[in-house]
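With one protein chain held back, the other chains of the complex are shown just where they sit.
Labels run A, B and C following the written order; every chain starts at residue 1.
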Amino acid sequence: MINPINQAESSFGKVLYERLFKNKEGLIAFAILAFVILIIFPTVLSPFRLNLTGKYLCYAFAAVGLVMCWGNAGILCLGQGLFFGAGGYCMAMFLKLEASDPESTAIQSTPGIPDFMDWNQVTELPWFWNPFKSLPLTIALIITLPALLAYILSVFYFKGRVSGVVFAILTQSMVACLWYFIVGNQGYFGGINGITDLKTLKGWDIRTEDAHYLLYYLCCFLLLFCILLSRYILSTRLGRVLIAQRDKEMRVRFSGYNITSFRIFIFCFAAVVSSIGGAMFTLQVGFMSPNLIGIVPSIDMVIFTAVGGRESLLGAVYGALAVNAAKTAFSEAYAAQWLFFYGATFIVIVLYLPKGLAGIYHDHIKKWIGKSMSSSKNNDGETPALVTEEKNAE
Amino acid sequence: MMHKTNQLKRKLKTLFSVFFLLSSSSFVMGNEEFPTAEVCKTGLAVTDDTVTVGQLHSITGTMAISETGSVEAERLAIKQINDMGGVLGRKIEIIQEDGASDWPTFAEKSKKLIIQDKVACVFGCWTSASRKAVLPIFEKENNMLYYPTFYEGLEASKNVVYTGQEAVQQILWGLDWAYENLGARTFYLIGSDYIWPRTSNKIARNHIERFLKKKDSKCKVVGEEYYPLGHTNFRSLINKVKLKKPDLIYSIVVGGSNVAWYKQLKAAGITSNKYNLLTISTTEDELLGIGGENAEGFYACMKYFQSQKNPNNQAFVKAFKEMWGEDSVIGDVTQAAYLGPWIWKAAVEKAGSFDIDNVHAAHPNIELPDAPEGYVRVHETNQHLYSRAKIGKITKDGQFEVMAISDDLIEPDPFPKGYQ
Amino acid sequence: MGDYTFDEIYAIVVMQSFSGVSLMCIYILMGLGLYIIFGQMGVINMAHAEFLVLGSYTMCLFSKFVTENMPAFENYYVIFAIPLSFGVAFGVGYLVEWFLISRLYHRPLDTLLATWGLSLIMQQCFRSFIGAREMSADLPEWLLGSWAASDIIDIPISGLVLLLLTVFLIVGLALFKTKTRMGLRMQATTQNREMTGALGINTKMTDRITFGIACGISGIAGAFFTTMASTSPSAGTNYIVDSFLVLVVGGLGSLVGLFVSGGFLALLSSILEFFMTGSIAKVWLYLVIFVVLMKFTRGLFSDKVRS
Partner (left out) sequence: MPSNTDYLLAIEDLTVSFDGFKAVDELTLYVDKGELRVIIGPNGAGKTTVLDLISGKTRASSGSIRYNNVELTSMREHEIVRAGIGRKFQTPSIYEKLSVYENLEISYPWGRTVFGSLKFTRTKQVIDRIQDVAQQIFLSDMLETQAELLSHGQKQWLEIGMLLVQNPELIMLDEPVAGMTAKEREATAALLEKIAKERSIIIIEHDMDFVAKIADQVTVLHLGKILKQGSMDEVRDDPVVQEVYLGH
């Protein structure tokens, strides 16, 4: 624990260090995660598996967002796929426009528009596709669109003090609504098929092995950045207020805080983080489909978070990696048993491991490490799991 | 079954070479006639005695209902091929992956099959969306997909063999038949909301408004509606249909929605003695869930019905039931899936090679004279099949009574001029 | 609508109204089980839709059993299938409460996740033990057709039966709650758990039975849904969002609200679906619901409780 009395005088660098990592343990945990995803995975895994891992890491963005809004602020969002999809679709729309230049679409009755529009008798590019002609605008939209959506969808409900179960259900309906919207507007968004056959980003072929490596690293760095940003937010007063309002809503209100705006802020923040994940997903997988914004994938994102430990940012990454790796491994061998196992995971986590992997680390591994090293360090920092490398290495 | 004498010869040869190998205890491995180095130059999973192929369908999730039949048919065909000695003297081994009704999973698994397992080809996919998701991978990694489902067309990849009908093959002749035999002049087009029903209805609308209208100016489309997959409440739609009183309800409702659709039609008094309904999406598989009594007397346009009376079909149905149980039914797509391995086998043998480019080059004009549905032939350029369309009338026991068969083989035309 | 005669428009209005009423009944039946569970324990059962499907399967399997073994009863088995579906769903619900839900009171969000896990397991059970393909119950002919009130007007018989069933269930539930000992215990537990426990009522048993009854009612609803829609392992996904929305729009824990919201949603979707195509109607339906809930954040009817 930092001595608050001395903190006021400490240097900027030290303050930043303490805010981001809290203590040495936090720094080590973060360094281990960075080492695992930046060094170990690329050296150990085949390009195909690495690309898969990159895909899993995209889900980790959504899981990090959920750690912020569910784990720390108590707002369970069963519709995180909405924001993941928003980012993914923005990126996909940009890439699709680039892939639909008049030469490669010469076979269509209207060359120069995406193929699915042509199949649906759309004869010119709809106006809302225009921003996606520019990469900077697209990136800006990846950040702002989900924030705006999250704001609109939450402001009235949070003002009306809708929370808990009801809000969770509403977010679920929202994601269903977006799904129907995309499916019903096949000519504008590609319908059930999604936006497929994406090829290049500013002329750079994203399907090659080299591109996959580069995108993987980009994804990792962005993820680590998002984690640090989230850490920073949690370390400020805002973070403490979020936790406080999760546990004692009324007390915080009577300390003069307008909880509504705090909730909206963190909900939007989580939305933006998820959206970045969605955009990275499109880049690495090469297409975007409404299947990723359905009810089921949204709940999957919650389970990644729950497995990792709902309050632990690093746990979220391990959770996303562990669950997805298990899913891939299981479904390659025992597809049917997988669902039993997966369903049971939900129940076991909730009943016996509400803190997930991070909880296992805290309650068991840390004690064991402490014993074996017999160090007298003061370890009360919130530090996520370091335990799952074996599970994730394939 | 097919090319039996050839197969027998080859089988004997294989047997002979095995004996030879064993007796001479030489270290020269492999297939003398088709050495591995010859038949596989691109590093596919081909050994001296085996060749590995991939199978990629949904075993879990919502699409498992539909795709199970295809999985079973492909397995049956592969088993039969193996019983006859395999392909180029090699037994076919299957790596099966589950697409889990999820398109990104399809993409992931197809990558795994192609890049990691290096399969010689893949039998799989069912929905358009899953095909679209894997297509870029097949094209980039250059592998071959045998795709069984009737679909919307607008595609002719050199890496896909389409063993089902594309939209034009299934629609035009059926509409003409309804025009002639059911006196259909007004049409109500209904579909599930995704690309196949929408494209099919677009073609149907064009055909009605441009071609049928020339024959009789009364021909017109009185309504066109789409409902999301899985939708179960069609009451409002049914009332709209009643208001318009079309001569023909043209239905492309798929999956679980089908059941609700037919049951509610019946409950609302829309039965075959008052209305005509022609579907291109309801097969024997779906009727299992719908119950024949709910759709009795309606028509379907397909290229295959389980009740077809030719001996090839009867043998096929018998073999299928022996392998997968007396209760199993065979729909149009199931039969098309069954053709996949046979076409691949024929192409590989014609090319004398498993390499994708050679197989691709061998595809045009491959014939299966004794397929269950009747004679089929691969198109000269676009890797679709020439086939005959058939009209079936739904019977109470969930089967079809074949009413008409097109005289000519219908040419597959995935980019139909005048229908886009 | 200029092309139509007055009779036709009249007929359509009648039929469309009846469709609306049927839909309302469906919404109410979907929400009823959820409502009871939420009212009693404050948790949302995400596996709710699977209990509906469980009822459907009971009906299908029973129908198969009857047609194979006792063809004489073919026309009447439906009457026995309903209590049977109730029984099966009640039993499963009872066990689920015992082993799962009872450990999770005061953690409503966690219950959401745990019951979602349960729903995955139940789905896979259907798939593994009954089969991935769709099933259909052989319904007696009298339940299938329609009653032709005039040349154009056809009133579905299944719709009439649905209406009767809904009324019967609601009245039954109301009587049960107010007239039986068990019902009074349920109410008492809902209102003051500690006090009721102190009075010597076994609140745990009450919870278990309440949960079982809620699941049983869902089972009956599900059994009836086979007459109108499909039964497959993942059929529940078609119900899930709608049944939650019925509950939320009505205001959690209010039976009147459940009626009102069932009616509201049915009216809205009947109108929307009549004038636009299905997918877009669905989008608009949800959007309208969101806007309504933005105004009435506690639902249309909510119990005003002293905080």
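By our rule, a residue touches a chain if its C-beta (ideal position, glycine included) is under 8 Å from a C-beta of that chain, and two chains touch if they have at least 3 such contacts.
This is a predicted model, so every value here is computed, not measured.
Novice: In the whole complex, not just what's shown, which of A:I233, A:A326, A:V348 or A:I369 touches the removed chain?
Specialist: Answer from the full complex: A:I233 touches the omitted chain.
Novice: Check each of A:F41, A:W179 or A:F265 against the chain that is not shown and name the one that touches it.
Specialist: A:F265
Novice: In the whole complex, not just what's shown, which of A:K24, A:K133 or A:R251 touches the removed chain?
Specialist: Residue touching the absent chain, from the options given: A:R251.
Novice: If the missing chain were put back, which residues of chain A would it touch?
Specialist: 1, 3-5, 7-8, 233, 236-238, 240-241, 243-244, 247-248, 250-259, 261-262, 265
Note that in this section only the chains that are shown with their structure count from here on.
Novice: From the C-alpha centre of chain A to that of chain C, how far is it in Å?
Specialist: The mean C-alpha positions of chain A and chain C differ by 34 Å.
Novice: Which residues does chain A have that touch at least 2 chains other than itself?
Specialist: Counting only residues that touch two or more other chains, chain A contributes 180, 183-184, 336, 339.
Novice: Multi-chain contacts in chain B: which residues touch at least two other chains?
Specialist: 59-60, 193, 226, 228
Novice: Given the complex with chain A, which residues does chain B contribute to the contact?
Specialist: Going by the criterion above, the answer is residues 59-60, 97-98, 100, 102-105, 107-108, 111-112, 115-116, 127-129, 132-133, 135-136, 140, 152, 154, 193-195, 198-199, 202, 226, 228-229, 415, 420.
Novice: In their complex, what parts of chain C are in touch with chain A?
Specialist: By the definition above, chain C touches chain A via 42-44, 100, 103-104, 107-114, 116-121, 123-124, 127-128, 237, 240-241, 244-245, 247-248, 252, 277-280, 282-283, 286-287, 289-290, 293-295, 297-298.
Novice: Please name which positions on chain B make contact with chain C in the complex.
Specialist: Answer in residue numbers: 59-62, 64-65, 68, 193, 224-228, 230-233, 235-240, 242-243, 256-260, 263-264, 266-269, 285-286, 288-291, 293-294.
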